[in-house]
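Only one protein chain is missing; all other protein chains are in place.
Labels A and B are assigned to the chains in the order they are written; within every chain, residues are numbered from 1.
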Amino acid sequence: MKYETVIGLEVHIELATESKIFCSCSAKFGGEQNDHVCPACCGMPGMLPVVNKHVVDLGMAAGMMLNCHINRTTTFDKKSYYYPDLPCSYQTTQWFSPICVNGTLQIETSKGKKDIRIKQIHMEEDAGKLVHDDWTNTSLVDFNRTSVPLIEIVSQPDLSSAEEVVAYLERLRSLLRFAKVSECRMEQGSMRCDVNLSIRPEGSDKLGVRTEMKNMNSISAITRAIEYEVSRHIDALENGTEELVQETRRWDDIKGKSFAMRNKETAGDYRYFPDPNVMPIVIDDEWFDSVKNALPEFPEIKKAKYIELGLSEYDAGMLSESISLCECFEAAYEVCKSAKEVANWLISDCMNIVNKKQWTVDMLNLDGKSLGMLISLVMEGKVGRTNGKKILEAMFDDSSINPGEYAEQNGFIVSNDTSLIESVIKEVMAQDEKSVTDYKNGKEKALMALFGKCMRQLKGNCDPQLLQKLLIDCINKA
Amino acid sequence: MEKETLIKLEKLNQLRLDDTQKISVIDFFAKRDSEMEIINSIDTKNTERMVHVMPILTVVRDDVEKKLFTRDQLQKGAPETMDGYWQVPRLVE
Partner (left out) sequence: MKLFTAETEVKTQKKVVLDDMILTKDLPTCAGSKMLDGYMSLFDAQVVTKLSEAQIGICGKANVGEFAIDLLGETSYYGACTNDGKLVSASAEIVKTGKADAAIVLDVNGAPRRAAAQSDLVYIKPTYGTVSRYGTIPAACSGETVGVISTTANQCKEILGIIAGHDDKDGTSHADTVCQKIKTSSEKITKIALISAFNVDSDTAAKIDNFKTVIEKSGVSCHTVEGEKLLCARVAWNILMSAELCNNVSRYDGIKYGHRASEYTTIGELYTNSRTEAFGDLLKTAILYGSDTLSTENYMKVYDKALRIRRVVAEYFDELFKEYDAVLLPGCSKSFYTEKDIETNKYISFEENACTAPASITGLPAVVAGGVQIVGKAFSDAGLLDLAEIYEKGGK
């Protein structure tokens, strides 16, 4: 018999905010254990939740990127269960009225384009982290992640293969990074995925027994886990190797197997109810529009625009992968009006520096306008390219640098003073008579040596073509 | 109330009752149950639920980070800690 796979995804994304969702503790990744913690995050009585506005901004932005309907009145609810990483023994989440519903995400695979329906997006707080200590045979609790804002994006069961799941996750990551909702770094846990999977005979409209794999945090592991589960399910159906039950499973990527999870929240009643301490969030038109107007165009629209500006498919593709590059490119282009030059500077020079600093592209903090000014200076011949790169490096370290002023202060302005250049040429010729003779005897290379020496003496501040012309003139006259 | 319900509730709320308490709790539930009639006699089909008693405008705060207390202050009254962590019996993975 032929089977088809039915997959729905629940993707948790940590939002890129400075502070937590209900208190002002840092929401940054890392930090020493229990350093980003206040009485509220360790479950002490008395503090009251006050919603971080930016969390709602980003929740809305995610929904808008995924074509969702935004609920203009959205509420928070409490979900109860006991676990040491949950300090209040309840999680504040959205159960009755999530911020976004009914969206779509278009994916592209080898089989073409497909729309995956989004059921809802809700905002909630993350739980803490447990570390297991073998020496003392205890578990250790760290509340740094407690109350870090999350959105959970719930898809309809519209996915039917590992390939589609990967395409979905990659597209989701690209869009949410673009809208600055999250860095979506699976390795840091800022993007995690629960996979709900079942199998049914092809063409059947009845869903099979569903298993859920929780907290998957690498794309390759997800692919392997799906392939394993599909064959486990088919095996169970065809050969009766086991009886399938609805359950939560844990994927062990080293063993290449999934295991049923026994403890934690698998059993029990979450007893959701509306949080009396959080008033309904009412999103008025002004708020809604401010988020909508700040959204970027989709990456492919940017790419098409860049190609129209004369960039190669490759360059346009590179730039449109990162919103930081796009923003920098557009601001710089606005100033210097040469798309090709900006692309060159960004893709080669800037990326070199980013790589040297071991940053990710999204950490690029260059002011696009300043970059445009720098490129203009070089294009107009006012600053040499080598000196231009030095200025660029300085701009990475200090974003307030004005390239023109910096060039002047550091003697990077090209001089077109013919008499000055000629005096330097004469000096160099006097010092290196051999090269002069060599050149006269037809050794072209000797000219390059003299040219280099002159350029060094001039600290690079000279139009190369002018220097070459004057140098040849001087040699010919001598 | 069924006995199993009570056992389930004890488990769910991390409490353990002795037999006298159990009888007393069952009695309490029975009383509350019989009172449901008072509110069930009122038709609320067309009545909206009321979670918040006052129409208070949403209070949201700006996304600004602020550190209030140190870890040592927060763990001062902790029953057991180790290396800045709260410590509990090992959880089975």
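Everything that follows uses one rule, which is that contacts are C-beta pairs under 8 Å (C-beta built on N, C-alpha and C of every residue); 3 or more make two chains touch, one makes a residue touch a chain.
What you are looking at is a predicted structure, and each value in this text was computed from that prediction instead of being measured.
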Field: Listed residues A:231, A:277 or A:355, member touching the removed chain
entry: A:277
Message: Touching residues of subunit B against the unshown chain: what are they?
response: 1, 5-6, 9-10, 12-17, 21, 24-25, 28-29, 31-32, 35-36, 38-40, 42, 44, 47-54, 56-57, 59, 61, 68-69, 73-74, 76-80, 86, 88-89, 91
Field: subunit A residues that touch the omitted chain in the full complex
entry: 39, 42-51, 78, 80, 82, 84, 87-90, 139, 141, 269, 271-274, 276-279
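In this text, only the chains that are shown with their structure count from here on.
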- prompt: Just how far, in Å, is the C-alpha centre of subunit B from the one of subunit A?
  reply: 38
Subunit A - residues contacting subunit B, complex: 17-19, 24-27, 32-35, 37-39, 42, 44, 50-56, 75, 82, 84, 130-133, 136-143, 262-263, 268-269, 271, 274, 276, 279-282
- prompt: Which residues, counting only subunit B, touch subunit A once they are in their complex?
  reply: 12, 14, 51-52, 56-69, 71, 74-75, 82-93
